[in-house]
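For this view, one protein chain was removed and the others were kept in their places.
And then chain A:
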Amino acid sequence: MAKNCHNDYKMKFSLDDEYPDLSLHNNHMAKVLNKEIYGKLRGKSTPSGFTLDDVIQTGVDNPGHPFIMTVGCVAGDEESYEVFKDLLDPVISDRHGGYKPTDKHKTDLNFENLKGGDDLDPNYVLSSRVRTGRSIKGFTLPPHNSRGERRAIEKLSIEALSSLEGEFKGKYYPLTGMTDAEQEQLIADHFLFDKPVSPLLTCAGMARDWPDGRGIWHNDNKTFLVWVNEEDHLRVISMQKGGNMKEVFRRFCVGLQKIEEIFKKHNHGFMWNEHLGYILTCPSNLGTGLRGGVHVKLPKLSTHAKFEEILTRLRLQKRGTGGVDTASVGGVFDISNADRLGSSEVYQVQLVVDGVKLMVEMEKKLEKGESIDGMIPAQK
């Protein structure tokens, strides 16, 4: 059911009285929103009942961090990106390097287009992983969907995933009613996701009715994993130990395409358009929604004065091995692509493959006490 759908009632209050106090805020929404835009959009609503206040609530409630720029707004359905474009287009532009409302996004899930990626040194690269998200047409998104919709998404996902075969044959574990043994195994495999505690997510309404309709599916080989109804309808993850990113990406592309075929047969394809690519809940994940990365040992390079600059030039980002918002442990970093929108999946994974290969070579040079000044790359 629509949340906060008393928009017509709110319209009787003045713009000034309703306009949020964003004076202490530092997120993309707060930088873009002004009274003019608020005035223009406050009376609107998507067909399913999502409003501007719904879009921005998470950004109002979470002023942000002085160093990390959060997005501060979410979509409640596919139409949000259209109805609230006066806010979301500039947010998208800020977040995605100047992406314009007229730009077109390229989708390329043809794994054969990736060059190399099967020879990252496993002495340094401990594991490789590619993840993305997918939203299912005809349903509203996690900030907005009702229990009925969420359950329908789960049901459809189970049907689609249970029909997979071969290397993709697997099993679904609903969060409701999971046994202790199953739970411990999923934790040990690093597969289990928990009820969101981050206020960025809870203030956007994404944890409602937990754990109803949520679950985890993975293949028997434990190399292909799907999260159902967490921050997006689906999060799809391909992973394995070692440095064979080529294989990880192949499995990612093949698995995704198989899943998409099945959803399409049920008249529920994935949300996608040629401007924004794959439509996801958070504007930061538009385009490919892809984060391809490795856990890599870079104890020397990571303390080098030019480490941050090298990452920036390679269009890569670092995180701790616990994922976003964690610190690195023992010189091991999670290195992944920074971009999502405006370049294809193949292009983004290629950046990771080439960039990590270069950084491992730099690490080896530093181990020998040699300089890496000649190896600093140009801005990609």
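Quick note on the criterion: contacts are C-beta pairs under 8 Å (C-beta built on N, C-alpha and C of every residue); 3 or more make two chains touch, one makes a residue touch a chain; residues count from 1.
One rule holds in what follows: contacts and distances are computed from a predicted model.
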Checklist entry - Going by UniProt, what is the name of the one chain that was not included in the view, given "Auxin-responsive protein", "Creatine kinase S-type, mitochondrial", "Metaxin" or "Transcription factor IIIB 90 kDa subunit"? => result "Creatine kinase S-type, mitochondrial"
Item to check | Residue of A:Glu78, A:Glu345 or A:Glu363 touching the missing chain in the full complex | outcome: A:Glu78
Checklist outcome for this item: Among the options A:Arg151, A:Lys169 or A:Lys318, the absent chain makes contact with A:Arg151
Item to check | In chain A, positions touching the absent partner | outcome: 1-3, 5-10, 13-14, 17-21, 43-44, 46-49, 53, 57, 60-61, 77-79, 82-83, 137-140, 146-149, 151-152, 176, 202-203, 207-210, 212, 267-268
